[in-house]
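Every protein chain except one is present and positioned as in the full complex.
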Amino acid sequence: MGSVGAKEVPVLLSPDGKRIDGRRLDELRPLKIVAGALHQADGSAFVEWGANKVMAAVYGPREVHPRHLQQNNKAIVQCKYNMAAFSVDERKRPGLDRRSQEISKVISEAFESVIFVEEYPRTSIDIYIEVLQANAGTRCAGVVAASVALADAGIPMVDLLPSVAVGKIGGAIALDLKKEEDNFGEADMPMALVPQSGRLVLLQMEGHMTAEELGRSLDLGVQGCRSIYEVMKQALRDRYQVGGGAAQEVGA
Amino acid sequence: MGSVGAKEVPVLLSPDGKRIDGRRLDELRPLKIVAGALHQADGSAFVEWGANKVMAAVYGPREVHPRHLQQNNKAIVQCKYNMAAFSVDERKRPGLDRRSQEISKVISEAFESVIFVEEYPRTSIDIYIEVLQANAGTRCAGVVAASVALADAGIPMVDLLPSVAVGKIGGAIALDLKKEEDNFGEADMPMALVPQSGRLVLLQMEGHMTAEELGRSLDLGVQGCRSIYEVMKQALRDRYQVGGGAAQEVGA
Amino acid sequence: MGSVGAKEVPVLLSPDGKRIDGRRLDELRPLKIVAGALHQADGSAFVEWGANKVMAAVYGPREVHPRHLQQNNKAIVQCKYNMAAFSVDERKRPGLDRRSQEISKVISEAFESVIFVEEYPRTSIDIYIEVLQANAGTRCAGVVAASVALADAGIPMVDLLPSVAVGKIGGAIALDLKKEEDNFGEADMPMALVPQSGRLVLLQMEGHMTAEELGRSLDLGVQGCRSIYEVMKQALRDRYQVGGGAAQEVGA
Amino acid sequence: MSNEVTAEILGTHILELARTGRRLDGRGIDDYRPVSVEPGFAAAADGSALARIGATAVVCGVKLEPGKPFPDTPNAGVLTTNAELVPLSNAMFEPGPPHPRAIEVSRVIDRAIRAGEAIDLAKLCVTPGEKTWVCYVDVHVIDHSGNLIDAGSLAALTALTHATLPSKRFSLGDDSPLAVQHYPVETTFCRLGDAIVVDPSLDEELACQGRLTIATDEAGNVVAMQKGLVGAFSPDDIKSLADRAFRHGDRMRKIATGA
Amino acid sequence: MSNEVTAEILGTHILELARTGRRLDGRGIDDYRPVSVEPGFAAAADGSALARIGATAVVCGVKLEPGKPFPDTPNAGVLTTNAELVPLSNAMFEPGPPHPRAIEVSRVIDRAIRAGEAIDLAKLCVTPGEKTWVCYVDVHVIDHSGNLIDAGSLAALTALTHATLPSKRFSLGDDSPLAVQHYPVETTFCRLGDAIVVDPSLDEELACQGRLTIATDEAGNVVAMQKGLVGAFSPDDIKSLADRAFRHGDRMRKIATGA
Partner (left out) sequence: MSNEVTAEILGTHILELARTGRRLDGRGIDDYRPVSVEPGFAAAADGSALARIGATAVVCGVKLEPGKPFPDTPNAGVLTTNAELVPLSNAMFEPGPPHPRAIEVSRVIDRAIRAGEAIDLAKLCVTPGEKTWVCYVDVHVIDHSGNLIDAGSLAALTALTHATLPSKRFSLGDDSPLAVQHYPVETTFCRLGDAIVVDPSLDEELACQGRLTIATDEAGNVVAMQKGLVGAFSPDDIKSLADRAFRHGDRMRKIATGA
């Protein structure tokens, strides 16, 4: 969102409708997903998406800590989204800040909406998302990575959760904002889709949009999620053809 | 208490023995008590006392959290006194500071002295006091509110606990100090009385008093508590005549 | 260790090989140990070593807190090393800092290496070390005090744990550094010895030493530990001759 | 255990009612509970309000103090929103560090005020890069009977609208009203089966299958959204809820400003 | 469980003894345990003392460092008192953030020093509004056998009385004694049935029906009070305890100052 008093606002959209990195309004940044990127976790995935690098791991179903959170009729889903100190321009102090806690909550709820939690009463399904390099859209990259990690861990779900942000830049609705677009654009709306039902389980927004723009943004986001869904499925297919060696690919 | 180096000390007592708000030395500020001011709590009360606004709620007897504090032969009494960030002139950072923790401790002990705790072994009686507007004497207002809230919750007690502070201003002993009197006076002594036994279960003091002044202050405080006791009883009588609608009155 | 940019480096070694306090390179500072210095603890000891004053207490074997740390086949050993706010030149903020936590960990592990922990399954042996006055070598003084406190508490151990630091000052290997030697010397190496086996259960080092210097330092440290061992045994002998009155001696 | 059973029976009943467009307290699908505000409730604050939605009660206090601007916005004021879900307000809250639930309420209320540009932050600047007004918006929940976000947002907008910049207290000239330029408010919905109800009660929140909050301004913009809790909404759901949110928002703005 | 039973039996016994004016350790109702101080115990501090009351031992260290005055008292020094009830001192204390018990001890000791105006804070001012001495009074309990408040207060007064303002270390001129102007000390009583004993031991504290601490100064003023624990005192009790407190206080002041 535009910050009051910030130094200068760059031109985000050229006269011929191209964005600062040359993309069209409905074009995604390059996305690469490696399923099974870690050795210790029960399931894992590494996502490189534009200049984002995000790792996700899943542990569980396992014993609940702390114990009093245990539910007798279902598993609890606990996501922790965290940014490495060096993942952003100005060093971030280690530890969970309020932003991370809010993101962790909405992602936990998004996944609890699609995991068959009643199959694992009295357990916890723990999702950890670590942002190693951040360039706008890290919570969406985290949801994509966590989704593949959950599948890698064999957790039964209604469906994978593709996720992307739609925003408004220079008055136009654009898919998958990068950092400058997020900082100086007029709106940002991250979402996550259940492809099977066409419904959203994660949705946040801030900025300015008319009802009509909101409608178009939702449609563009759903379309983006469907493209991402294909990449996610391919990553899982690759995982089981290549075997355990996938971990070596990260960062290569 | 007089602060060293503070800008200027106002005249707290006129030549004819009147205080800055026109009160006599033994006169209370206006006091209004609404019993049953909240819907969720098991018992509650709202107190407006001079420029103080204090809400108290009681939950329990209920399960003890954390569990290891549970006592096999009695209920534990846990009071949390807290000030809203906006209740004082300079914004107070949210969270329990040391002052609040000390006040919570002495109020907990005061109420444990009058509640029949042995009737509810292995439970907790939780008292919450929220100061929404502060003008000296908030702990006394909190005790008065909590006392009515306990009665509203049906917790059996030896007696209600009227509470007031006595202080020394311009060399004279005065009842129920307001903010300027507290800041620039010579002593402040909050207390809480068990009317039935005539004994004090809460007593703190700081400042300067001779033994003789201390004696007079105790007597004046006991007299003040007895007046407050009447207002408390009337608030409980009103509660059961008016019924559940009392909540609407708060702040009206 | 030498600090970059520090004001001025004092001469740590005179031409005739004497140190700033007149000691030889292999000479210990004066060491005084009082076993049984406290009344409440199950075992205790007070150590004055040069300008260090360190108190240690032992509680246990007792119930484990928090419960989930309990081990079914052995006692756990939990050491907390702490410095009083006034123990150092610049006031230290109360509370465990990272240095204290690291020291607590290595001391816990050192003692778990010599205590017969399998004799007390499901219990905790708690060691508390309080530094009241610090002048380099406080962790070693703490290990010496804790060791005597454990013996005083009757905890069965393979052996006592004498402990001392060896360092490098003005190019020479020296025993038992004091503050200026530690601040401006070239290396510091605290260690703790099991006299019976001749093995080290605590060893840390920072600075610069060649392999040859390291070898000599280890030998000098072992020799220093053996001297300290004698003082420790004498303190325990005194304890049982003098009886419970030993506590009065602290600080006398 | 018995609590869980009670909650499940109540939840089933709420969903059954919703199937025929009914609610436990007799409201229609698109009805709020009674709404009221009392500006100036907490007089030690520079602006304040007690807001009630049914049995939910929230006090907001606004404090303004001079401070340092952020290095990347040297000409702008600083806005800080915090919601305290104190244990006085509901048996489910415990003392201790803020629960993620309280953090979400804080951040969602903050998002509406900030993205909706309620305050003209540029006008809070005293000396660029050196000194600015810091605006603390503290939301204190005293009775939690559901829909804290809308109650908190209403209390905050009312408190801001009635706030004074206390320049005199800090020797910065004469007092003046705080420069409120837009009027964003939150409207919250919950899915109960196929029905989507506005202003959920606490029982409805516990039974619901997804919560959606939409903040609108007086100029026809959606300025913030937050989907919360377990459950899902289709794009068509959201588009139609936005229309409902504008309607409710206009009414809330009138209540907040006393217009 | 067996601990609880033991405590209850012991408590009953203590109350029975008190009925005939006797105490578990043979003292009379108005007797302190042996009291001693050792000034200068912790030499890294600017003032320090080890105080013992019976088997209770407390070290106090005073540190003086330049810092900023509070905005509302630009001409006054800053005083900070902290008591650490470390787990070394008693099996009942656990590691972690300060327990309300430790906070109460800190604040009650602080109250006597502050309200009793032990230090002339005006003399700690270096540059008004800019720089002042900050006086840290840190009380470290090493053996808790009851009556920490009196032991801590005695250690603190002894440490302050013997403290040096370390001006040289901070290039602020020559060192000088800290300006102590009054000598407040605490006297603590516990009710055991109808008897009210001074200087309660740990067992008496656990058995008692109310604790009252009264701080007095050398000029005949009560400067602070704190009623603690479960129990009650009548106004007449308190008046008579004040008289006893003055008597004990005078003796403590002599011990603290070595007079």
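Should a chain be cited, it is by its letter among A, B, C, D and E, assigned in written order, with residues numbered from 1 in that chain.
One rule holds for everything that comes next: a contact is a pair of C-beta atoms (placed from the backbone, for glycine too) under 8 Å apart; a residue touches a chain by one contact, two chains touch by 3 or more.
Please read these numbers as outputs of a predicted model, since none were measured by experiment.
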Omitted chain's touching partners, listed by label: A, C
Per the touch definition above, residue among C:21, C:63 or C:219 touching the missing chain: C:219
Residue of C:12, C:209 or C:232 touching the missing chain in the full complex: C:209
Where the missing chain touches chain A, by residue: 38-41, 51, 53, 55-57, 59, 62, 65, 80, 82, 84-91, 94, 96, 126, 128-130, 132-135, 247, 250-252
Interface residues of chain C (partner: the chain not displayed): 1, 3-6, 72-73, 98-99, 101-102, 104-106, 109, 112-113, 189, 194, 197-211, 214-215, 218-219, 222
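Operating definition for what follows: only the chains that are shown with their structure count from here on.
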Centre distance in Å when chain B and chain E are each reduced to the mean of their C-alpha atoms: 26
For chain A paired with chain C, centre-to-centre distance based on mean C-alpha positions, whole Å: 51
Residues of chain B whose C-beta touches two or more other chains: none
Where chain E touches two or more other chains, by residue: none
Chain contact topology (line, ring, star, complete or other): line
Interchain pairs in contact, sorted by label: A-D, B-D, B-E, C-E
